[in-house]
Structure formats: C-alpha cells, structure tokens
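To keep things clear, I will list the structure first and then write my remarks on it.
In this view, the complex is presented without one of its protein chains, the others remaining in place.
Think of it as A and B in the order they're written, each chain with its own count starting at 1.
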Amino acid sequence: MGNHDSHADLDRQVKVYILIFITLLVLTMVTVAVSRLHLPVAAAVTVALIVASIKGGLVASYFMHLITERKLILWVLGFTVAFFFAVLLLPLWTHFDAIIN
Amino acid sequence: MATTELAPAHAGAAHDHEHAEHPELGFWGKYVFSTDHKVIGIQYAVTGLCFLMFGFCLVMLMRWQLAFPGRALPLIGKLFGEARMPGGSMLPEFYNELGAMHGTIMVFLGVVPLAVGGFGNFVLPLQIGAPDMAFPKINMASYWSYFLGGITMLGSFFVPGGAAQSGWTSYAPLSVIAGEGQTIWLIGMIFLITSSLLGSINFIVTTVQLRAKGLSYFRLPFFCWAQLVTSFLLLLAFPPLEAAGILQLMDRLAGSSFFMPSGLVVSGQALAYTGGGNPILWQHLFWFLAHPEVYVLILPAFGIVAEVVANNTRKPLFGYKIMVYSLWFLGFMSFIVWAHHMFFTGMGTTMATFFQTTTMIISIPSVALLTSLLISLWGGSIRFTTPMLFALAFLPMFGIGGLTGLPLGLSAADIPLHDTYYVIGHFHYVVAPGTLFALFAGIYYWFPKATGRMMSEKLGKIHFWPSLIFINGIFMPMFIQGMAGVSRRLYDGGASYDFAKEVTHWNVFMSISAWCLALAQIPFIINFFWSIKHGKKAGDNPWNATTLEWVAPSPPPHGNFLTPPEAYRGPYEYSVPGHPTDYTPQFQLEQKAS
Partner (left out) sequence: MEIPYTVAERPDTGLNNGKIGIWLFLASEVMLFGALFATYLMMRTGAVTWPRGDSILNVPLATLNTVVLISSSVTMVMAWASLKRNNFAKFRLFQGLTVLAGFGFLTIKYIEYSHKFELGLFPSTNTFLAIYFTLTGLHGLHVIGGMAINAYLWGPGSKLWKTDPEHFTNRVENSGLFWHFVDLVWIFLFPVLYLL
C-alpha cells in the first residue's frame, strides 16, 4: 500500500469497501439466523467460526490492506497466528489428555 | 594506510546543529525525561543494577534463615519489626515474601531491564549506525513504565500482610486468596509488561528500518540479532501473562472463579467462590510467558559474550550464520516447550511426550550457540581483559546450567527433581554465573564508550576471581541437596526432614558463599563510580574493535553520527591476512594500496 495510489485506484478501493461492508452485514444476519436454528453444538460451532473467519478475513484483507501488504508484515502475522493456536489449543489438549481431570 | 572515510561526529558541530533545530533542554529534559537512547539506556542500566542489588539483599536475608533456621539475626534482625521477624527471628510468611519478591525483582526488575533495556537501548542504535531508536518518545515512556512498575513492586512490601508471597510464579489458588500484596504485584506486572511491549516494538522497528547503508542483515553484529529475537519473544509471549494477570485480578477483586476450583476448603472453611475454574490454566498462561522469558534472560547474554569473544580473540566468530539461524530456531521453539514446567499437574503421557520432545529439540540450537562460541576461541590471540574473563567464565557456567536442565526437561527424570533444590541450582547457573557474568562483561566492555573512561583492570580482576569462586560455592551444592530430595521454598532449608539431614549442612557453606559473593561486589561498585571521574581516558576505540559503536566518540553526542555511516564489510573482520592492523572496522573505507 504505497503513498502513491492514483485516483482511479482509490475509486476502485472505495467501491470494494462498500461491497465488503454489505457482505459483512449480510454475513452478520446469516450468523444470527443460523444460531436461531439451534443446531447441535459441533455444527453450530463450525458454522459460527467459518462465518466469523470469513468476516474477519474480509476486514483484515481489505480494510486493513493485508491483501497488498509487504512480506515482512505477513511473516510476523503468520508466526503470530501459529502461536495464537499454540496458546489456544495446547492447554486444551493437555486438559483432555490429563490423568486426573 | 587506510583512510577513514567516515567523519566521527564532532561534539561541537552536532551540538550547534541541535541548537538550530530546537531549544536547549534543561536538566530535566536532558537527564530525566530524555528521549535519547543513550540516556535511557543508562537509566535502565543503573535502575536495573540497583534492583539486582536489592534482590540480592533479599536472598542474603533468606540465606541466614536457611543456614541457621529460627536463629535471631543479630543487629539488624529486630529492624524488620515484630510482624516479620519477632525478636529478630524470621517468620515463614516473611521468608515466603522474600522468596517471591527475590525472584520477581531479579527477573523482571533486574536482569531483563539491564540486559535488554540497558544494553539494548545504549548499544543497538550505535551498532547499526542510527541516530536514535525509531520511536524516541515511546522509548522514554517504556523506561518510566518500568520505573513505575518497580516502585509499585517495592511499595507492596508496605501494605498490610506484606508483599506477594506465593512465589514469583503466583500459582492459583494460593495467590488468589493471598493478601493485598499480591494485588499490588499484579498491578506492578501490568506496568512492567507495558514497558516491555513498548520497548520490544521499538527494538524491532529500529533494527529493521534504521540500519545504515550497506548494513545488510548478515553484516549485523551478533548482539543485534540476539536483541532482535529477544524482542520478538517479549512481544508475543508477554500478552498471555497480561491476560492471566487480568484474570487473577478478576478472581481477587471481582470474585470470579477463573482459577478457583469447585469445593475448595481452606482451613476448614469453604471459600465464597462459585468455583468451576481451573488452577492449571494459570500455570499454562504463566509459563507460556515464563518459558520464553528464560530465553529473554539468556539471549542478550549470548549477544554480549559474542561481541567480547570476537574482540578479545582478534578472530571472527566461528559459525556466525549457524548462530543466527540457531537464534531464530530457538526463539520459535521456545513458544512450544512451556509445559515442561508442568509435568506434575496430572499430565497424560501424550502431552508429556510432546513437551519433552520439543524441550529436547530446543537444546540443539542452545548447544550450537555455546559450541560456536567455544570453537571461536580456537587459534585466537586471547587478551585476558576483564570483560573477556567474565565472557570466558560464562561459557562453562552456562554449560553446567544447560546440561543440568536436560534431566528436568525429560518427564521421567523430572520426577525426583521437580520442585527441589536441583531446579534452583540449574536455573541459577544459567542466570547468575551465566547471564549476570555476561552482563558484567558488557559493563566492563562498554563502560568506556558510555563514559569516555576505562574501568580499572586491577579492580576488575579482584571483582572477577572471588565472584567466580563464591558463586559456584552457592549453587553447586544445590544439586547435591536437590538430588537428596530437599524441596524448594522450605523456610528451614530442609532441617525438619530426616532424609535431608546429611545435606542440610551445605546450607551454611552456601550462605557464607553468598555473603562473601556480596563482599566481592564491593570492588566492582568502587570501580564503577571511581572510574567515571578518574578512570584512564578511553578515546573512541580503546579495544580496537570492528563494530560501529567504536567509531562514535566516547561518549557519543546527541545524534551519534555527524553523517550517516555506511557499512563495507561484515562485523568481525579481525586479523584479515595482509592487513596492517589486526582489525578492519566495519565502517571504514579502505583505500587500496598502490
């Protein structure tokens, strides 16, 4: 994302922002509607996380410009995401593997 | 005859330039609320050294109790009051306070601020040819956040019930039901973590963005690489402890049960917590930080030792590239080994195997680093200057510390050793004759750059030799006691246990070693202060070193360099064949001889 976007580039970007905005609103409605179905826990969690990941991915990629961001930033975030999953999952895994629960 | 293309910053010219830019800073702006990385570095270093001394005093008190359990401490014992040392004799609660605060202060207020805040801030911008850190104001904020955290921690001694006394590890549920001091500890930690966060962002951006022309990554001094990886560890590992601190504060102040299990009964009373919480969760979140933290403690030390060794062997470092890759591999692995501190929490065999495997793997880059430094000595023209003595001692001391860690990292071998004095011996070897010795090496090495004067070599040697002897006297017997089964954190040092009676006599030996170690620091303190005014004048490059900080004047002025420097070669071009001198500075343009 340079400091030298042309007017045409910016116009295109703004159009994309509006499109993403509408998509996010729609996905919000979808996720609330699905929750009303009272699906079994595993299915409910899967759908909710998929929808949230799509929404989050759109915000990160377009509003936060990650889709055109430099390698350095992407590498740092990549490792961060890996460690995020480590802190999220390893304690849980240890809990389920425990001898005394 | 090589000509120096780089014009060292002339204090006068730079100063006039500064006057034209902004108004003259008063005393407060120049020395207290300075945004200059050198001033901030010295602030961090001096504050860190004060906390190291204070933390050492805490343990010297503890060592009286360990050597002579229950005996009144003569002269000063009564000063601690009836609440802590009635009749001069230490209460167990006070022993616990001293223990918890000794660990907290040494790790978070002493070693890291000195190693990272002190050395990192002072040396890094100079070594990369930058005028300052990327964010000077944030740098200042990070120091003052540390300072506030330190004051908070010290203040906790004065609240009713005293300071935190649930170990530096603050395990739940004990820490949740502990007195006020624990709340103050948690608040202090939030200040310290904030300081660390601001600092780590600054270090990374500075190293990436402000390297001088020609200073590619693989021309960076190893010290810079070590600080860079350390900063990433701090950046990503501290936040889960901050989260855990918030959760513990919620449990203590809002009555939540994040870490409070159901049905907990204390002294016959059921607690007023709804329960459903998990004390092990605290351990996971704590050790998620605290394991990378130990690499934060050691990596800057490796960085300093590498610089001192290269300089005092008059040879390039052996295996520089392998050392750099080892740093990154070690940094990455450090995030997935933490539960080797938790083998005894009822862990199943799958996860125990996972964590012991990652722990064994992480020993590989550690060994690569140590071995490279050892091989770097081979064939060198070793100058036994004071910094080199400390750097040389670091190598076998870290070796002992590292090797004794291996049985702790294997879940089966850990069974008889966990929570014993063996553990205390292991980690003190890495951090005391390990890191601390490296930090002393760094002080003797860079003191001339910061002050323009050399420290006395004679006093340096009088500091070094007794320190080496007595520090081993304190920590070597701990392995004996640990293998005999003496637990940590016993306020009588194992005296009440029959099985320990053959090894408790070591407590006297260790305590005397500790007090003698303290005496051995006196020549250092005298040397430090005396040399500021009376040390031999140093000049720009008293060690004939190759890295950029030695081009700037001693001490460097605001802005460091008059013109932006350029790097022409790697950082350790010592004894280049055919070169008239045994060192070729990194930033020196060589004129080819005709």
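Note that a contact is a pair of C-beta atoms (placed from the backbone, for glycine too) under 8 Å apart; a residue touches a chain by one contact, two chains touch by 3 or more.
Here the structure is a predicted model, which is why all the values come from computation and not from measurement.
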Given B:Gly88, B:Pro131 or B:Gly319, the residue that touches the chain left out of view is B:Pro131
Touch assignment to the omitted chain, from B:Ile42, B:Ala164 or B:Ala244, lands on B:Ala244
Of the candidates B:Asn278, B:Ser487, B:Gln521 or B:Asn544, the residue in contact with the absent chain is B:Asn278
Where chain B meets the chain that is not shown, the residues are 14, 17-18, 21, 130-132, 134-136, 197, 200-202, 204-205, 208-210, 235-240, 242-244, 246-247, 250, 254-258, 273-274, 276-278, 281, 284-285, 288, 558-559
Residue positions on chain A contacting the omitted chain are 1-3, 5, 7, 10, 13-14, 17-18, 20-21, 24-25, 28, 31-32, 35, 41, 44-45, 48-49, 51-52, 55-56, 59-60, 63-64, 70, 72-73, 76-77, 80-81, 83-84, 87-88, 91-92, 95-96
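Keep this in mind: only the chains that are shown with their structure count from here on.
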For the pair chain A and chain B, the C-alpha centroid-to-centroid distance in angstrom is 37
Interface with chain A, chain B side, in the complex: residues 208, 236, 240, 278, 280-281, 284-285, 288, 332, 335-336, 339, 342, 345-351
Listed in rising order, chain A residues that touch chain B in their complex are 72, 79-80, 83, 86-87, 90-91, 93-95, 97-101
